[in-house]
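Here the complex is missing one protein chain, while the rest keep their positions.
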Amino acid sequence: MLLIHCPYCEEMREEEEFSPAGQAHIERPLNPEEISDEQWAHYLFFRKNPRGLHHEMWLHAAGCRKYFNVTRNTVTYEIMETYKMGQEPNVTASKEGQS
Amino acid sequence: MQQYSGFGLLKHSLSYHENWQRVWSNPTPKKHYDVVIIGGGGHGLATAYYLAKEHGITNIAVVEKGYLGGGNTARNTTIVRSNYLWDEASHLYEHSLKLWEGLAQELNYNLMFSQRGVLNLGHTLQDMRDIERRVNANRLNGIDGEVLTTAQVQEMVPILDCSKGARFPVMGASWQARAGTARHDAVAWGFARAADALGVDLLQQTEVTGIRRKDGAVEGVETNRGFISANKVACVAAGNSSVIAKMVGMELPLESHPLQAMVSEPLKPILNTVVMSNHVHGYVSQSDKGDLVIGAGIDGYTGYGQRGSFNVVEHTIAAIIEMFPIFSRVRLNRAWGGIVDTCPDACPIISKTHIKGLYFNCGWGTGGFKATPGAGHVFAHTIAKDEPHPLAKPFSIDRFSSGELIDEHGAAGVAH
Amino acid sequence: MSQVNRIAGSSKRINRNRTLTFSFNGKEYKGFEGDTVASALLANGVDVVGRSFKYSRPRGIITSDSQEPNAIFQIGSSQATTIPNPRATQTDLYQGLTASSTNGWPNVNFDLMATVGKLGGSMMPPGFYYKTFMFPQSLWMSYEHLIRKGAGLGASPQQSDPDSYDKMHHHCDVMIVGGGPAGLAAALSAAQTGARVIISDEQNEFGGSLLCSTQQIDGQLPSQWVEKTVAQLSDMDNVMLLPRSTVFGYYDHNLVGINERRTDHLGEHQLQSTRQRVHKVRAKQVILATGAHERPLVYGNNDVPGCMLANAVSTYINRYDVVPGNKLVLMTTNDNAYKTAIDWHQAGRQVVTIVDTRKASSGELVNKAKQLGINVIFGHAVIEVKGGKRVKGVDIAPINPENHSVTGAAKHFSCDTVASSGGWSPVIHLSSHTGSRPVWKDEIAGFVPGDTVQQQHSCGGLEGVYALSKVISDGFTTGAVAAQAAGKGEGRYTGQLPKTTDPQEDVSMALFHIPHVKKTSRAPKQFVDYQNDVTAAGIELANREGFESIEHVKRYTALGFGTDQGKLGNINGMAITAKSLGKTIPETGTTIFRPMYTPTTFGALAGADVKHLFDPARFSAMHKWHLDNGAEFEDVGQWKRPWYFPQPGETMQQSLERECLATRNSVGILDASTLGKIDIQGKDAREFLNRVYTNPWSKLGVGKCRYGVMCKEDGMVFDDGVTVCLEENRFIMTTTTGGAAGVLQWLELWHQTEWPELEVYFSTVTDHWSTMTISGPNSRKVLEKICDIDVSNDSFKYMDWRAATVAGVKARIFRISFTGELSFEINVQANFGMHTWKAVMAAGEEFNITPYGTETMHILRAEKGFIIVGQDTDGSVTPQDLDMDWVVGKKKEFSFIGKRSWTRFDNKRDDRKQMVGLKPKDPKFVLPEGAQIVFEKNQSIPMTMVGHVTSSYYSACMGYSFALAVVKGGISRKGESVFLPLSDGTTVEAEICSPVFYDPKGDRQNV
Partner (left out) sequence: MSNSIQVESPLHHAQLDQLIGQSNSGGIILHEAALLGHLNLRGNSQDAEFLAGVKEALGVALPITPCSSAKSTLAQIMWLAPDEWLIVVASGSEYDVEQKLRSYLKGHFAVSDISGAQTILELSGSNVIELMKKSTGYDLHLDSFPVGKVVGTTFAKTGAHILRVSEDKFQLVVRRSFSDYVWLWIQQGSQEYGLTIV
């Protein structure tokens, strides 16, 4: 059971207040009509799904209703940081010396 | 292969069971194999077995980083059924179910495949429409199925709360009589023993760390025991498929999630069929040892930790009590988790890739166990012929670009 | 025979003034308050408490705690209150307790299955079932039927649980698991920093090992130190003490699950109170002070009743004043267990001999035993027990553990009890729950907790620290360190440490499996895991067959699969595997312990979330009226919606026909409050709607309504509804009932993550509005009576909305129609919902206004060909498939959500399944919803299916039955016949037609 820091409420809350919302930092192509079906499929369905450090989105569903980002280890479930939408992570796989 | 039988047991008991043969050997990796299969779970072992048996390819290594059958094969709730909705999925699962029906004899290993039937309960009008639709489709596809009324459900499972006072009263169910459960470990061991007997090398404690390629084709795998050259590499790594894909710079349309299951303490037999409910969100059967074997939904986050969150256990047990109020004083003995790789359409990927000689069988999500023989069978064909088995064709990775998804979320239902 | 084994003694843990009567297997016994069922049975000299699972061997009580594999009972006097499988060693005795064994037929003392066990046992090595019962396949179900007869331990109750359960959440700085010497010391030291502390213990009182210890602390009995410490803790506001509370699971990010047994010790079904309560503790720091379990030794016939753990014997003597036998043989690998022989001797009964597997020891306890005149034999072991239902004697022989052999002739000693100790295993279970791998520590021959990412500490026995003085000081230190990590105190305990003197002990021997004269496969059974009849020979056989991974061994032999989850046998099993494979124990590794630490009641895990609280039921403001007027309800998501309103004597079909006709011919009323409503405000609201809906919104004028369809990015329809333009930059979006929460989240997702630059806000107003739809030719006449605006067709057009006062209440009226009739949707603030509903009903009385439910709504809309998302669509249907290209904007600049996906290969196929109407050939026959459709009637199975029926009804208004369906290429097949092979074996024919059956021109809604 995770304990997650909501960067908007600025405190730790129980996992049950949140819902996970998948990989973070996926940007919708600006020109959907001009890209190939493969590129479109990649945007729609293909995911990093890393074993280790992961940047993912969560929604503070029972709290402030804001989406935000979480950097979490998918094996130990340790959360390194949470940060607001539009911000970049401080902890990344390359910084951690992992691949 | 040493034949197993009741007579054999008697014979060996006279020599204090000192002379049983090894079920499989513990070979040193060869330098080269025709096919290297990454992942020694049920699917990987079945693939090796069918490659050897049906396609005459016996120079095969199954490379397993832990022990055989130690991943999701060892962690599921053992349900086998084929009552899926769409033609593509139901044909594949039915192919598998048919293989299950003769598998113990074929492998000379008792898999305890018990066709005790599966009930999928309906609690809303839409549940019942979906059940009608699915059962009708199943019947016209040659798969057994029936729609039961509440009264028929009650008669079949007297301890189920079918009263109108339930929070979500039971309105009926689908029933597949040929469905049931099997002994999960036995499936892996049975395939492993048979594959070993056909000359397949089972390399346990061997972890793949890289895949070597040249000119767009695979050359072999790097492992903790050195490089192993191979003409073809088949990845059957379930929850870890994305990790393997990353070795060749691929991403897959997968997310790996924790899937939890749990068992009660052993009870005297009280439940003779499998009861599943998507709406109340839980399912239960009783094993031959007497445990209630209970499953739940996946945890929503990505997780490779083979454990999930406690609230899923709480909700699942509440669901079981909602269905079976008399289990309230029964006690939970153990809960655990697997890592399931889920696809956006709740259907698997059985596919060639853009890299020559590299194949993937993954994305089974919560439904992999029941497909073990079928998946191995069609995947072996796909590898051997370098073209998809007709039943595997719809499950190509290309479907995500073409849009030919096979959305089985409804029939896949609660994770199992 | 009454309490033959109860000695005079002086234990304060039992209350001799309160005698309790209980029954076991139909016989009455007496015990005392403070007894467990196990101590009471031993006091009464009961030897056989159960039969083993596979071989039906008689079994007795072995332990005094959660390791107990044999004394697994059925407890309770009724089919509602009976509890399957509690351990006698952990069940507090209460007046009138009823217990029975869970195995043994016809009874445990005379078990017919034992004959089978004796004869067939040799044919049942581990995994035997994989090797047989295969031929023929058809017979497996019959074999299985027989096998299942023997399955299980206790029986499930047959009636519903009369007790209630609940849960509580807690937060603290330091959570301490285990209230023994280490835990109590840690609690005191942490609490003195001001930290919020919770300490729990599974036993009925705190003290742990001190409850049965005789080692003085500060010159007093250890129980006095416990009493003093507990009193100190109880006095502190920042400390919560939870006795009778088992930590069953340790979860990520320091969540600890505890089950508190509140009434089980009082008797059955204590009304008005919670039987068990789960505490979910989120702790900044967790201290595991779970101590260690004693390991038994594995020797021949070590399961004969009378074979016990040494420490358990001491516990029964010191804590319960029960000596479970007369003549003791103690076998040990260490000094510590000498206490048991000393306790036994001091209780006035005979110690036949101590058998020490070591060559020698000169520890203080050894010397003390010798001084008391107890015989000690070094370098020997009990290789075999004689006896059936009770130990009669033992064979003792010199052994060489190095090469696992017996080195000399065995000597027979008669005795009735064998206590054994192979040393101690730290209770690492909880530390494993969060994925941490335990590490082997050679010095203590046991596993201790490994690295973890949790904020976790361990101390005392769990760390392999066993000397009491060190355990206590370790506790004090760890408590202070943990408190500091939680931000409290200096990290050092500065108070006075209690004084205690540990006896000097010599080195223990790491020994797990006692050799026998015969090789293991031929020796008398040497049990490792009692509950599943796993023997040393079985483990070795598994290894020989190639099951070498410890996980394989576990799965093949069932080692550790019992309800004690391997507490008693796992380490011995691993050691035997390691030895047989020529590996070390750390190389062999351990299996991973998982929750539950001990079995946990389902009811407790569900808490109060059962029956009517299983899932919230949501109601509209008019719900009471619906109840009073006899509505039947349909579950739609969490909502309870009126399904139909039967009048006395009506069938459902009759009700529906009446409701439909009334609406088409006069006026009906529907409670539509459950539809989702989202208030959208901001200057970019239109642009946002353009992006999430398939149709254009730029030109919708104030005062107008428009229907919209929303797709997911894969191009599939996901929700639909009418959106109303309130002001230039303000809209109210309606969603489906089931989709309300999902749509709001969807809008927020796009706004927050992709288009934060758009100035728009979304607020849910679903619950603010009560919505009632009046529909039918007389609806205007009803509205006119209670409304303050002109509602004529000229001034209030179809697809307009108006602000008005209805029955004195401010309202928004939308002139939209889901039935195809003249309709008005009246929205009022929900606190006035009931008032307005009643006013409309009163106004409509002269027109026989008829309330209708979701079913009539479904029929009426289907007659018009209007879809229901989720019924006529299933996540694989595009607007084009629905023949709703009119709802797709062709000139929209932005590539709205879903659009791109429509140009993929699969979306361009012309044989996609498309929405059509179906008219059955037999106009009275209602096609089953979900019926599959084929083009060719005469096909063999498998048939080529081309679609299915999504909605199907009998239309009272039209006088015939009709359906909506999806059919491959259906839009261009109108007029063709299709066939529906039904589940009863018949095939019916229907004609493809337009899905709009009623009033295709839409005249009726425009009047």
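A few remarks follow.
Residue numbering begins at 1 within each chain, and the chains themselves are lettered A, B and C in the order written.
Following the convention adopted for this analysis, contacts are C-beta pairs under 8 Å (C-beta built on N, C-alpha and C of every residue); 3 or more make two chains touch, one makes a residue touch a chain.
Model, not experiment: these values are computed from the prediction.
Just so you know, the chain we are not showing touches A, C across the whole complex. Only one residue in the set C:142, C:220 or C:273 touches the chain that does not appear here, and it is C:273.
Interface note: of C:767, C:906 or C:991, the residue touching the hidden chain in the full complex is C:767. The chain omitted from view is touched by exactly one of C:147, C:608, C:958 or C:996, namely C:608. If you put the missing chain back, the residues of subunit A touching it would be 8-11, 13-14, 16-17, 61-66. Hidden from this view is one chain, which touches subunit C at 164, 166-171, 196, 272-274, 280, 282, 608-609, 612-613, 615-621, 623-624, 639, 674, 679, 681-683, 759, 761, 763-770, 807-810, 829-835, 838.
Methods note: only the chains that are shown with their structure count from here on.
If you average the Cα atoms of subunit B and of subunit C, the two centres end up 22 Å apart. Measuring from the averaged C-alpha position of subunit A to that of subunit C gives a distance of 28 Å. Among the residues of subunit B, those in touch with two or more other chains are 305, 309-310, 401-403. Residue numbers of subunit C whose C-beta contacts span two or more other chains: 251-252, 255, 435, 714, 901, 904-905.
Of all the residues in subunit B, the ones that touch subunit A in their complex are 240, 242-243, 246, 251-256, 300-305, 309-311, 341, 344, 400-403. Interface of subunit A with subunit C (complex): residues 1-3, 14, 21, 27-28, 31-33, 37, 40, 44, 57, 59, 61, 65-67, 73, 75-79, 85-86.
Contact residues on subunit C toward subunit A in their complex (touch as defined above): 169, 251-255, 282, 435, 453, 713-714, 745, 748-749, 752-754, 756, 895, 899-901, 903-905.
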